[in-house]
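So the structure is just underneath, and the comments pick up after that.
Here is chain A:
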Amino acid sequence: MLEVKNICAGYGGIQVLWDVSLEVKKGELVALVGANGAGKSTLLKTVAGLLRQSSGEIVFEAKPIEKLPAHAVVARGLALVPEGRRVFPYMTVRENLEMGAYSVKGAEQVQQSLERVFGLFPKLRERQKQLAGTFSGGEQQMLVIGRALMSEPRFLMLDEPSLGLQPSIVANVFESLKILHGQGVTILLVEQNVRKSLEIAQRGYVLEHGRVAMAGDSKSLLADEGVRRAYLGI
Partner candidate 1 sequence: MSKTRKLLVLLVVLLLAATLVLTSCKGGKAGNVIKIGYTAPFTGSAAEFGTNGWRGVQLALEEINAAGVKVGNKTYNVEIVRYDSKCEPTEAVANMRKLALEDKVVGVLGDHCSSCCRGIAPLATEYKIPSITIECAADNVTSPGQEYYFRMRPSMGLMAPLAAPKILDLTGAKRVGYLGVNDDYGRSFNKSFQDQFGPAGAKTVAEIYFERGNTDFMAFLNQLKAAKPDIVLYVGTASEGAMILKQAQEIGITPGIKFVGSEEMGEMELVSLAGSEAVDGTYAVALWGAVASDFEKKVKDKFNAPMHYAIIFGYDALKVMVDAIQRAQSLDTVKIKDALLATDYAGLEGQIKFETFEGFRNQGRYTPSFIQWKDGTREAM
Partner candidate 2 sequence: MLLQQILNGIVVGASYALIALGLNLIWSITDIADFSQGGTYVFAAYAAYFMVTLVKMPFVAALLVGMVVGGVLSYLFERFLYRRWTGLSRIQLLCAIALFFLMANLAIRFWTAKPKIFPAYLKGSLKFAGVMLSYQRIVVVAVAAVLFVIVYWFIQKTKMGKAIRAASQDREAAAVVGINIHTVNSVVFVIGGILSSTAAVLISPLYSVFPAMGDLPLLKSLVVVILGGFGSVAGVLVGGFGLGLVEALGGVYISSAYQHGFAFIVLILVLLFFPKGLFGKV
């Protein structure tokens, strides 16, 4: 479904990604883990079209997307939940969600997506008229995931959804990811919470200093001596 081939990218003059390749197949839930500054967010931004790679290819559903701007990538069915719970703070919950369906045409379809998101996060339905900026961290995280789902993506990328959340809410977030995956959405999950993400993922990649250091199915990664020492604190 998504193939990243030999991507090099960075900001200004500073290169962050070096020859990164990765693949996510339809229906998979893949975790991308690594230390702070390893280049995980950079990779997601490059795939989403927010950053331009200096070389390499990105293929989504057999079509190259590396030259598309961000809004066109969304229209292809690939959505990103950016890091840091980037809600539109001065818009209501409902407006936030409607913005998520920006590239969707037809009011009926938007209504359907809305119902689906409200089904997943019932709290959002109760508070649709509230300004998003007044939400707590966990609620905002649900809102941005919900917003990304509004475009009915077939492929969802999440950047650190659990960062800075209370443990109980983290569990909620991961729970909803499992449900989504169950509904057939392909997911690429970037996390610092290595154990939890590898537990729900089927496969995983480890990014170190902008390069893919390790790849494999989650169980073997969780069992790997190096991963355990570096990320699991064992």
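The candidates were selected such that all candidates are chains of the complex that A comes from, given by their letters.
Everything that follows uses one rule, which is that a residue touches a chain if its C-beta (ideal position, glycine included) is under 8 Å from a C-beta of that chain, and two chains touch if they have at least 3 such contacts; residues count from 1.
These numbers were taken from a predicted model, which means no experiment stands behind them.
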item	value
For chain A, as assembled in this complex, the candidate in touch from 1 or 2	2
Chain A - residues contacting candidate 2, complex	48-50, 69-72, 74-75, 79-82, 86-91, 95, 98-100, 102-103, 144, 147-148, 150-151
